[in-house]
Every structure is written in structure tokens, then in C-alpha cells.
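Input: one structure, supplied below.
What follows is chain A.
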Amino acid sequence: MVLNIGCAARPGKAGDNKTGSWRVFKPVFNQELCKKCGLCALLCPEGCVTVNDEEEYIPDYDYCKGCGLCAEECPADGAIDMVQEEK
Partner candidate 1 sequence: MLKITEGSHAVAEAVKFCRPEVIAAYPITPQTHIVEALAEMVANCELDSEYICVESEFSALSACLGASAAGSRVYSATSSQGLALMFEVCFNVAGMRLPVVMSIANRSLGAPLSIWNDQQDSISLRDSGWMQVYAEDNQEATDLHFIAYKVAEDHDILLPAFVCFDGFILSHTYEPVDVPAQEEVDAYLPSFKPYQRLDAADPISMGMYATPDYYMEFRYEISRAMERAKEALKRAGREFDEEFGRDYSAPVEGYRLEDADTAIVALGSICGTVKDAIDEMRGSGRKVGLLKIRSFRPFPDKEILKALDDVSTVAVLDKNVSLGSGAGGALGLEVKDALYGSGIEVKDYITGLGGRDVRKRDIANITDLAESGKGDMYYGLREEVL
Partner candidate 2 sequence: MRELRIHGRGGQGSVTAAELIAVAAFESGVYSQAFPAFGVERRGAPVQAFVRFSDHMIRLRSQIYEPDYILVQDSTLIRDVDVFNGMKEGGIAIINTEREIDSEVPAGVKVITLDATSIALEVLGLPITNTTLMGAFAAATGEIELQALEHALSGRFSGELADKNIKAARRAFDLVRGGA
């Protein structure tokens, strides 16, 4: 860190900060049970759940920090399971 006058700093990129390494549990999406409601993508604090052309909701494990919000809020039983990460 440099002591810039007034503690000024150039903006960084959130993308540089790969939060995926923080995980203990990871969400595993079961596309068969998914109802395509999109809640997981909306609620993910990392914004790492995106939808592809096949309308599949997929987390980006580089950034998914394993918080479990998606699994907690998912209305479809079993569509998102939190399973312990193998390291």
C-alpha cells in the first residue's frame, strides 16, 4: 500500500478477487429439479449465478463463496444441495 495523499486510490476490479477459495460447502445444482424461477441468480451476493442458453442456472465456482443463500432460498426441493468441498 502506498500512502497516497488523502488516502486516494484507483478503483480495483472485484473480478480480481476470486472468492471461490473461501468455500467450505459448495452448491450443487440439479437441473432436473430446477423450476427456472431465477431466485438464486437474483440473490447470490457474488452475482455468480448466471443462466445459459439452455435456461440452466449455473454458479461460477471461481467466485461462489459457498454462503448457501441460493440453497436456502431455492423453492424447488433438492434443486440446490450444499455439499462439503473436497480440497
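Picked so that all candidates are chains of the complex that A comes from, given by their letters.
We adopt the following convention: a residue touches a chain if its C-beta (ideal position, glycine included) is under 8 Å from a C-beta of that chain, and two chains touch if they have at least 3 such contacts; residues count from 1.
None of these values were measured; they are calculated from a predicted model.
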Task: Given options 1 or 2, the chain of this complex that touches chain A - done: 1
Task: Sites on chain A touched by candidate 1 in the complex - done: 1, 3, 5-11
